[in-house]
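What follows is a single structure, and I will ask about it in a moment.
One protein chain omitted, others in place.
Each chain carries a letter (A, B and C) given by its place in the written order, and its residues are counted from 1.
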Amino acid sequence: MIPRYSRPEMTAIWSPETKFRIWFEIEAHALDAMAEIGVVPKEAAVTVWEKGGAATFDIDRIDEIERTTKHDVIAFLTHLAEIVGEDARFVHQGMTSSDVLDTCFNVQLVRAADLLIADVDALLAALKRRAFEHKDTVTIGRSHGIHAEPVTFGVKLAQAYAEFDRCRARLVAARAEVATCAISGAVGSFANIDPRVEEHVAEKLGLVPEPVSTQVIPRDRHAMYFATLGVVASSIERLATEIRHLQRTEVLEAEEYFSPGQKGSSAMPHKRNPVLTENLTGLARLVRGMALPAMENVALWHERDISHSSVERMIGPDATVTLDFALVRLTGVIDKLLVYPQNMKKNLDRLGGLVHSQRVLLALTQKGVSREDAYRLVQRNAMRVWEQGADFLAELKGDPDVTAALTDAELEEKFDLGYHTKHVDTIFRRVFGTA
Amino acid sequence: MIPRYSRPEMTAIWSPETKFRIWFEIEAHALDAMAEIGVVPKEAAVTVWEKGGAATFDIDRIDEIERTTKHDVIAFLTHLAEIVGEDARFVHQGMTSSDVLDTCFNVQLVRAADLLIADVDALLAALKRRAFEHKDTVTIGRSHGIHAEPVTFGVKLAQAYAEFDRCRARLVAARAEVATCAISGAVGSFANIDPRVEEHVAEKLGLVPEPVSTQVIPRDRHAMYFATLGVVASSIERLATEIRHLQRTEVLEAEEYFSPGQKGSSAMPHKRNPVLTENLTGLARLVRGMALPAMENVALWHERDISHSSVERMIGPDATVTLDFALVRLTGVIDKLLVYPQNMKKNLDRLGGLVHSQRVLLALTQKGVSREDAYRLVQRNAMRVWEQGADFLAELKGDPDVTAALTDAELEEKFDLGYHTKHVDTIFRRVFGTA
Amino acid sequence: MIPRYSRPEMTAIWSPETKFRIWFEIEAHALDAMAEIGVVPKEAAVTVWEKGGAATFDIDRIDEIERTTKHDVIAFLTHLAEIVGEDARFVHQGMTSSDVLDTCFNVQLVRAADLLIADVDALLAALKRRAFEHKDTVTIGRSHGIHAEPVTFGVKLAQAYAEFDRCRARLVAARAEVATCAISGAVGSFANIDPRVEEHVAEKLGLVPEPVSTQVIPRDRHAMYFATLGVVASSIERLATEIRHLQRTEVLEAEEYFSPGQKGSSAMPHKRNPVLTENLTGLARLVRGMALPAMENVALWHERDISHSSVERMIGPDATVTLDFALVRLTGVIDKLLVYPQNMKKNLDRLGGLVHSQRVLLALTQKGVSREDAYRLVQRNAMRVWEQGADFLAELKGDPDVTAALTDAELEEKFDLGYHTKHVDTIFRRVFGTA
Partner (left out) sequence: MIPRYSRPEMTAIWSPETKFRIWFEIEAHALDAMAEIGVVPKEAAVTVWEKGGAATFDIDRIDEIERTTKHDVIAFLTHLAEIVGEDARFVHQGMTSSDVLDTCFNVQLVRAADLLIADVDALLAALKRRAFEHKDTVTIGRSHGIHAEPVTFGVKLAQAYAEFDRCRARLVAARAEVATCAISGAVGSFANIDPRVEEHVAEKLGLVPEPVSTQVIPRDRHAMYFATLGVVASSIERLATEIRHLQRTEVLEAEEYFSPGQKGSSAMPHKRNPVLTENLTGLARLVRGMALPAMENVALWHERDISHSSVERMIGPDATVTLDFALVRLTGVIDKLLVYPQNMKKNLDRLGGLVHSQRVLLALTQKGVSREDAYRLVQRNAMRVWEQGADFLAELKGDPDVTAALTDAELEEKFDLGYHTKHVDTIFRRVFGTA
């Protein structure tokens, strides 16, 4: 988590202040439930809410205590006792540190998921706007980096929209994975804590009780969460890579917005580089790499060990902060993307009409030429265009084996661009519900 | 995919025979739809179904053709033409290889998911049976590998049940991710193929049409699929690790079934090793490692490149076959697991009663001792037990600071095992809906 | 390990036949040493070499025995006894299965490394040949996919040569990592086997004795081996990606060789796709992904567990076979690469001279213009060229702030291509020792 790739909205979730506030709320809600059940005095709960609720926790003081106890939750509870006074002794009764730590971690992950979902929503909005703007902007579709057949730039963006719409659904599912609460005491047996306490805390925090926590919330949930972030990051990489390709000097069909005063290169003043999308490519690698340690965290020993903790202290903030930053950056790129329809047209014409080869192939077979022969006929003309830069239509017209099957007019009809875009509306309706 | 870790049910999905059969069905269903629309003769579709449906595709012949064409789908279509005759020229019209390959791959992944879900169902059944069998078998719960407080062996298995129940839901979601069909032609524009063809094929194959395929089905779907397999594998590792721990010589609370005639070691005839669960641990590493290349596959160039293909040729079979084998093996381990309640009892008694330390701590605080003091009192007696093997209850009774707050009878009451298992029913109801 | 991406030279190393032959040699060499020391009769060793050396091991029979014993080495030894007769009882005395398995695995990995090193040598030869062929073929250097300044195509290949030369050194180091032998008996204590046996076997097999084997050879060695393969694979991906970029329709500076009869697309006959380098990109992902499980294999429990075994049964063959195939494929691509110097020239001229912007910048500062001002001056002219397609030299000549510092002749001199290639010889001498 480095400032350069962080947004305050997300980093705030991971601040010590937020963490201790959530810890306090968990403890105080639990105390409420205990008071309700009758195992602690109701006044104690009131006092804790009043004094703790009003207090600002002193992070340095907590750190100081932790240096002696070597235990963060005990350090916090000690500090809380300094604030609350004698009633603090009722706090945390029958609970274990993991009840606080794991529930807090899940609260943070849920909040992070909410932010990520909102990020995706903003990205979807930008994609939709630009998709409709360029719904009919014809451009060449490329397979293997080689010109294939025409599509529209709007369809490219509709594809990205559909992909991030799936990512949204995945994030919603990932959020649900970790939206659980455990207040079950040592080894999760509820020996010293009534299950009703867990139910109360869960409800107050917008979570559901973990069916079987074994002191810890099982880490398959978190593995799924971070694996999902890795997939979302990979989708970011896909769109970023598309833009990097489009901005290549030889292609230049689209370009990241270049702000006045920006310098592309300290040495070469002419440069306008797709640095944002390159950056996104790297950030995707980072987020993806964090899925692995999260999966290795699942196999804790027996009821629990603490090996997951150091992993989560790092990837918890790092993966969410980085992905949040990346989504927002990508939204900005899409929002302000410079699009060059004329260059798209110019590139489209570059292959001398070869992009229409399939239509000619089909036309030949429809005239009764065998598929094998038709393929051979088209390919031999195509290869001349490819190698000598000839005009495909002219070559076809000059090939007697072709003209034996197709008239000039029939051939010309096969070179109509509109033919390729006639189903754009179909695709848009599928993706956006409307065209 | 190596025979040792493969089951025929899953390998069959990935055989060339299955693949070509699915290819044929895709082409033939597509032809039906084209005939229905009127772009090809209905008789052609009838002929293709009749001759192709009856034929056994000659894999060697297809390979032979591919050595010339260097293109697998063209090789298949050429072979199909050898079988079907002249009407074969209507097959594949307006389609591209990816329409066949990607739809087929998804059909295979869906079938694989169905098998994996059935595997998990069998595992769940075994876990449930053994969980109820040992619902009240008391055993020590361990955190950090250190005795903590008592649980029951049934609760351990209930935890595993809940975890694999989540895995089941994840597999169902992963299946839905890849249950899509693309018959959209070059760059996915439907220029030469009517979208109704795709709808028909999808319906016949139990899939839904891919909203925007760009010649390929987008690989974020597959990334999610393989990431999910990685998470399931990690849950397998967790349960396998638990059993490996329980079988340790010093623990020996449970043991993999050891068949007559089996040799644990060529050198040491006394050995009975948890080789199945160790094997599962390794298999989990393999499946997990395949999630990464699947995520790297997402960022294809423009409308598509073919870099994903070699990855999927390997991890498609390898991840599903390995996970299937692992799930079935784990089910067998659970089903036949030798459980030693007496050893559980013996181990439980090993710490001289220290496992009851929390109850004493809580009792002291309830008598008005501050939490800090109570902790100190309990810890100083506990450390003597830990270091000198003393009896915890006796130590407590001999500590005047303790007895100032708690009578001998009160102390003795804190050493009741039933106290720890009183919520087992609660947990079972949460997991199984019944206790 | 799938046939499509395998070469027989490497798969042979991993065949059952090879494995059992190595097992036999390990056992027989060990027997020689035992005979020499005097713990077994010399005649027994002679008999074993004679009968076992002449025999073809019956793999089906060994599999059959293993189905009973569930132990592969015992199955082999039983089969060996069937061949050798009574003297077989001296074989394997004091040894444990891992002595055979681990030493054999290392022999296989060493042989695989030798093949990979030979592959890299062939690749280096191809790269060197093509590098010298195109030492002076000027092409545009690109940063961020954007034209930067001129280089030569030979320098591009020299870079790849230097990179694979490093990969060669890494493979040599990786080979040394695993070139060890363990014949140390149960838990590696040499209790029942004299260390001189290990020394003898090591020497005969071209290995060195493992300093401390704990029944197994420590897996940090193998982790390093497979991590190295992952790095080599990543270098393959880099060169493959370069070629994919160069073959893009809009760039077309180089192209994979396209054989007669090859079909680029079943639907679009005009296509010539960089399918080999795309394939290499995918293969790189696979090999890279195998480094992780290899690293997870390191932390075996105590003296050993068997969790590494299933991992290695898969990645041992898969990683080496795939990398071998990839290196040979890449060598073929480089060897036959179609290079288009004229297209390189055409692309170079595309930016209207902008690639010379740095020289102008430096010239201005050398004339006393501050760096800040010079940058601004160059950038404002460059942006016009970028946006309006103007000629950079003409723009500069028309900018009075520029011409105040530089004459037309001075400006023109800055547009000389030779200026950029004057150190090609320096680079070649560094890489190849000669220019």
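Note that a contact is a pair of C-beta atoms (placed from the backbone, for glycine too) under 8 Å apart; a residue touches a chain by one contact, two chains touch by 3 or more.
This is a predicted model, so every value here is computed, not measured.
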item	value
Where the missing chain makes contact, among the chains that are shown	A, B, C
Of A:A169, A:V208 or A:I306, the one touching the omitted chain in the full complex	A:I306
Listed residues A:L283, A:V328, A:A363 or A:L406, member touching the removed chain	A:L283
Candidates C:R142, C:R175 or C:H200 - the one touching the absent chain	C:R142
Candidate in contact with the missing chain, chosen from C:A12, C:A191, C:L338 or C:A404	C:A191
Subunit B, residues in touch with the chain not shown (by the definition above)	140, 142-149, 244-245, 247-251, 263-265, 267-275, 278, 292, 296, 347, 350-351, 354-355, 357-358, 361, 375, 378-379, 382-383, 385-386, 392
Residue ranges of subunit C at the interface with the undisplayed chain	77-78, 81, 88-89, 92-94, 141-145, 148-151, 155-156, 158-159, 162-163, 166-167, 170, 173, 177, 186-192, 195, 209, 211-212, 214-215, 218, 220-221, 223-224, 227-228, 230-231, 233-235, 237-238, 240-242, 245, 281, 284, 288, 291-292, 295-296, 298-306, 358-359, 362, 365, 370-372, 419-423, 426-427, 430-431
Subunit A residues touching the omitted chain (full complex)	2, 4-5, 68-71, 73-74, 77, 92, 94-97, 185-186, 192, 244, 259, 261-263, 265-268, 273, 275, 278-279, 281-283, 285-286, 288-290, 292-293, 296-297, 301, 305-311, 313-315, 318, 322
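The rule we apply is simple: only the chains that are shown with their structure count from here on.
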item	value
Interface ranked first by C-beta contact pairs	A-B
Approximate Å spacing (C-alpha centroids) for the pair subunit A, subunit B	24
Multi-chain contact residues (two or more partners), subunit C	244, 263, 265, 267-268, 273, 275, 278, 292, 296
